[in-house]
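Every protein chain of the complex appears in place save one, which is left out.
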Amino acid sequence: MDKSTATVISCKEIAESIWDLRLRMAETFSGEIRPGQFVGLYPGSAARLLMRPISICGYSGGGETPVQLRLVFRAGGAGTRELAGAQAGDAMDVLGPLGNGYDLDRLAPGRVLLLGGGIGIPPLLGLTRALTERGAQVTAALGYRNGDLFLKEDFEAAGARVLIATEDGSAGVRGNVLDAVRAAQAEADVLCACGPLPMLRAIKAYAAGRPCWLSLEERMACGVGACLGCVVRTRDIDAHSRVHNARVCTEGPVFAAEDVEI
Amino acid sequence: MDKSTATVISCKEIAESIWDLRLRMAETFSGEIRPGQFVGLYPGSAARLLMRPISICGYSGGGETPVQLRLVFRAGGAGTRELAGAQAGDAMDVLGPLGNGYDLDRLAPGRVLLLGGGIGIPPLLGLTRALTERGAQVTAALGYRNGDLFLKEDFEAAGARVLIATEDGSAGVRGNVLDAVRAAQAEADVLCACGPLPMLRAIKAYAAGRPCWLSLEERMACGVGACLGCVVRTRDIDAHSRVHNARVCTEGPVFAAEDVEI
Amino acid sequence: MNEQNQRPDMSVTIAGVTFKNPVMTASGTFGSGMEYGQFVDLNRLGAVVTKGVASVPWEGNPTPRVAEVYGGMLNAIGLQNPGIDVFIERDLAFLEGYDTKVIVNVCGHTEEEYLEVVERLAGEHRVDMLEINVSCPNVKQGAIAFGTDPATLCRITERVKRVAGQPVIMKLTPNVTDIAEMARAAEAGGADAISLINTLTGMKIDVETRRFVLANRTGGLSGPAIKPVAVRMVWQASQAVKIPVIGMGGIASAEDAVEFMLAGASAVAVGAMNFHDPCLTERVVDGMEAYLVRHGIPSAAELTGAVRG
Partner (left out) sequence: MNEQNQRPDMSVTIAGVTFKNPVMTASGTFGSGMEYGQFVDLNRLGAVVTKGVASVPWEGNPTPRVAEVYGGMLNAIGLQNPGIDVFIERDLAFLEGYDTKVIVNVCGHTEEEYLEVVERLAGEHRVDMLEINVSCPNVKQGAIAFGTDPATLCRITERVKRVAGQPVIMKLTPNVTDIAEMARAAEAGGADAISLINTLTGMKIDVETRRFVLANRTGGLSGPAIKPVAVRMVWQASQAVKIPVIGMGGIASAEDAVEFMLAGASAVAVGAMNFHDPCLTERVVDGMEAYLVRHGIPSAAELTGAVRG
């Protein structure tokens, strides 16, 4: 892990306010990269000093060839809107890779149900690839606001069976990801979910004892476990903090659903 | 006067740390432009919110054709270094034109001696052009640190007799502008000077009763006379402030030497 | 819905004075309006708050008086002003021509000097309110004590109120341990409103020359850098008193202005950022109206204190 300066390969809007950023990382961007990990992107403005945590959607290279990252994010606030303005060739400061990522050995092979809502969808793409490579049977239930189904084809190309839910019913099942899962009667040995908190809560309940991994979001300052800004309440006393709080940036962002009180 | 967004035509280093910036002004950049006036350039960094006052070195256009400005400045601190990084096509926010400028009717025709030291040289170039056009006989005594004689040819092309002084003696007279003037026994009916404070003090003394105009610098915040940040001590009670202080940005930057206590 | 098609009501009323909108200028950053008249239509502002005026002309501090810092600036103008006579003749006469409220900011070295100015203004119909600057960090002879001691603040408020011909706003300094206590002291003294924050005392040293950047050594910090402190203090002060609060400190956009209103301000003032964008005040008016429309809020006054737990 390091803070290093990457080079922007491209940055394109792939759906309304959803941007697909490709970066060529500096050589010092090192360490194993695992699906579920994230990076911190620093907006250039001197008014905005904290990094924006963005999950790794895809990656390639490593070893001899430079690492390339694919990051898909919503330009919502001022910082991400600034990042969305990146042009090919621009320099961008990146901290990472950060966080624990998914423990693939505990997921594959087997029937894995991935559930992604909105901007929670991108992190599951890298996971899909890694899982299908390891022979897992992946169903990806993707929940969108409307028919603007960003990344859907990427999930199919990565070998997942894709279920779609849209809030406005313009594609797939009208409703949320669980409605799509129920409609398809999709079965699974293990669940992995990423998305808004109410969705994660519903999925935790739905998992009903099956192994279920949740990728959480929290406001971050350092991204490396030092500031204790980004904690989530835990069921048990956390080994590091010695209180009922785990750091999302370090112990997470991926947690076993039963371990966290969300 | 207005704050408007100009387009950078070019920005080139013409001597060590001395940059020549050409701007195409927005249509709303309006009003008569006079030699001795200045503009406020806003660095883009959100950490730096105040404009940098830079004198107008040259200008063209107006009326039907868009105004173009030439600004020559030293990239000394962080803000001017940032401005020096401007690329052709970039947008740059500009406030102006600001200040009083020279009253040409009180200078031309006649024998005018212009004295510029260092980064005080550029504002005198526009003045030279305006004066020679009006039939004045212009001698420009230019003081440089070393043989890097930026703008010298521009003064010659504008019709001035040019006297050179360098601190290290590598060109012209070794010493300051007054040494060059004395060496050349240059005579004048009126003097105009721009440069560091010790130089202006010496020139005020040298003028010895002849009309002498000084272009002053002071730290500025608003640039339009509102904040009272940029005052210079005056001999008489100032008509606006009603104390012995005049605003450099509004009553100046050009003052009659006898009116200011420097 | 019909209501949403109507333009929101931007007006606010403070101490019986109705402002066409809650956007004012922060004292000392806008002259008497004259200098910014070429950038904004003064008729569109809620009020012009003038530069502090004293009983006689003040020279102010030596230069350099201003310095740039990260996300803001320092100033040590030292309250240079032409004195109340010229102010009335020239600045007040100028403002006569505009359809906006006028709030005159008053300063003094002593309580008597404040009272002299307040008395002189009592009969001036063009003055809608007074703002008493008891908080300028650049005046050494006593003024800072007014602003940081509750008992003194209460007393000067009472004395000003006794002679004032207009409603009185006490302007508070943020350089105190407990802003709520200061707000209560002003209220106890009979203030009709309070405004805050004035500048935080700061300093800059040039590491190359190893000298203080300001001739006065310390100066008042203003601009976006101070906004979180200002919002907190406006919230604490507005929780502590019943009189209206005018909020300021780093406002750079309509959203910033809304933030101050939500924290408890009944009106806001735009200060140092006028220097960055001379048209800012008018943009804040437009942006606040657009915010109200976007959120379906019928009137600006409803924003006051509307932050939710």
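Brief remarks on what is shown
Labels A, B and C are assigned to the chains in the order they are written; within every chain, residues are numbered from 1.
We take it that contacts are C-beta pairs under 8 Å (C-beta built on N, C-alpha and C of every residue); 3 or more make two chains touch, one makes a residue touch a chain.
All of these numbers come straight from a predicted model, not from anything done at the bench.
In the full complex, the chain left out of view touches A, B, C. Only one residue from A:56, A:84 or A:220 touches the chain missing from this view: A:220.
Within the complete assembly, A:46 is the residue of A:46, A:88, A:157 or A:205 that touches the hidden chain. Check C:8, C:224, C:244 or C:278 against the missing chain and you find that the one touching it is C:224.
Summarising the interface, chain A meets the missing chain with residues 1-3, 42, 46-51, 79, 95, 218-232, 240-245, 250. Mapped onto chain C, the interface with the missing chain covers residues 69-72, 74, 148, 175-178, 200-205, 207, 210-212, 218, 221, 224-229, 231-232, 235, 250, 252, 255, 258-259, 262-263, 291, 306-309.
Those residues of chain B that touch the chain absent from the view are 46-47.
Quick note on the criterion: only the chains that are shown with their structure count from here on.
A separation of 36 Å divides the Cα centre of chain B from that of chain C. Computed from the mean C-alpha positions, the centre of chain A lies at a distance of 46 Å from the centre of chain C. Distance between chain A and chain B, defined via averaged C-alpha coordinates, is recorded as 56 Å. Residues of chain A found to touch two or more other chains are 46-47. Shown for chain C are the residues in touch with two or more other chains, namely 70-71, 224.
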